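Reviewing the structure listed below.
Each chain you see keeps its place in the complex, though not every chain is here.
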Amino acid sequence: MANLTELMKNEVFMAFATYATIVLSKMMFMSTATAFYRLTKKVFANPEDCSGLGENAKKYLRTDERVERVRRAHLNDLENIVPFLGIGLLYSLSGPDLSTAILHFRLFVGARIYHTIAYLTPLPQPNRALAFFLGYGVTLSMAYRLLRSILYL
Amino acid sequence: MANLTELMKNEVFMAFATYATIVLSKMMFMSTATAFYRLTKKVFANPEDCSGLGENAKKYLRTDERVERVRRAHLNDLENIVPFLGIGLLYSLSGPDLSTAILHFRLFVGARIYHTIAYLTPLPQPNRALAFFLGYGVTLSMAYRLLRSILYL
């Protein structure tokens, strides 16, 4: 198991593992937020979810702008965090400079947390757009550095 | 290639690779299930998908509760399996106890398979909710153990 021990002694990899875990936990929080709004606002997608609410339960099978907003934020997270995970993991293994790598990870995680705040509050534009493009740019920057160092077609 | 050979001799990593492949294959099955219901129920999202069904093909551009249910189950899979993949991979590399790690992987995969059964049947609540929270808790437990052992901000 020498290798694994070595891998987790690599500072860039440890930093990636830490920031990836934080941003994934943040994304998981969106599920809880959706459930919270569904329950407090009584807005359900499936008949079995509101069958305990009495005879007129079917009227709770509806959509609600608040719930849809959380779901859009969650989907946007998925669309952006999946590339960060894949490209970030490979970038971390390509031997980047530690401080450069950590700067990328911090900017991405900060941008995604701010994106969620801007989406759920909601803050006026361009708050959300800037948070989105910052995270997007960070991922593209890692992709560029990774391909420059290991391109193999 | 010594390293890679070593990595795949690590039992925790092999177990993670096995369970991750199983749960991803299960998720891929949802695409097939969606296609199956779309074709048998003639419910399409794109005009080109039903253009071979004759002159009145446009009437098949509709939504159907059965198809939407499979799509919700698929999206819920994505939202939960992505964090499991990222956190589980890094957790596997952080040198956890073998039996603890395998318990986490088995519970997660079992919970997601049961979640799919509960969603598609559908089983009455709280079957689906419990399956969801079991998988959610397993992922958070791995995230906690990972951060405790390698936190690097």
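We just call them A and B in the order they show up, numbering each chain from 1.
In the analysis below, contacts are C-beta pairs under 8 Å (C-beta built on N, C-alpha and C of every residue); 3 or more make two chains touch, one makes a residue touch a chain.
The model shown is predicted, which means the values in this text are computed figures rather than measured ones.
K.L.:
With 2 copies placed here, how many are in the full complex?
P.N.:
Taking the 2 displayed chains as part of the assembly, the whole thing totals 3 copies.
FYI, only the chains that are shown with their structure count from here on.
K.L.:
With chain centres taken as the means of their Cα atoms, state the distance from chain A to chain B in Å.
P.N.:
Here the centre of chain B sits 17 Å away from the centre of chain A.
K.L.:
In the complex, go through chain B and note every residue touching chain A.
P.N.:
Within the complex, chain B contacts chain A at residues 3, 6-7, 10, 13, 69, 72, 75, 78-80, 82-83, 85-87, 89-90, 93-95, 119, 122-125, 128, 132, 136, 139-140, 143, 146-147, 149-153.
K.L.:
If we count contacts the way the header does, which residues on chain A are in touch with chain B in the complex?
P.N.:
These residues of chain A touch chain B: 1-5, 7-8, 11, 14-15, 17-18, 20-21, 24-25, 27-28, 30-31, 45-49, 51-52, 74-75, 78, 81-82, 85, 89.
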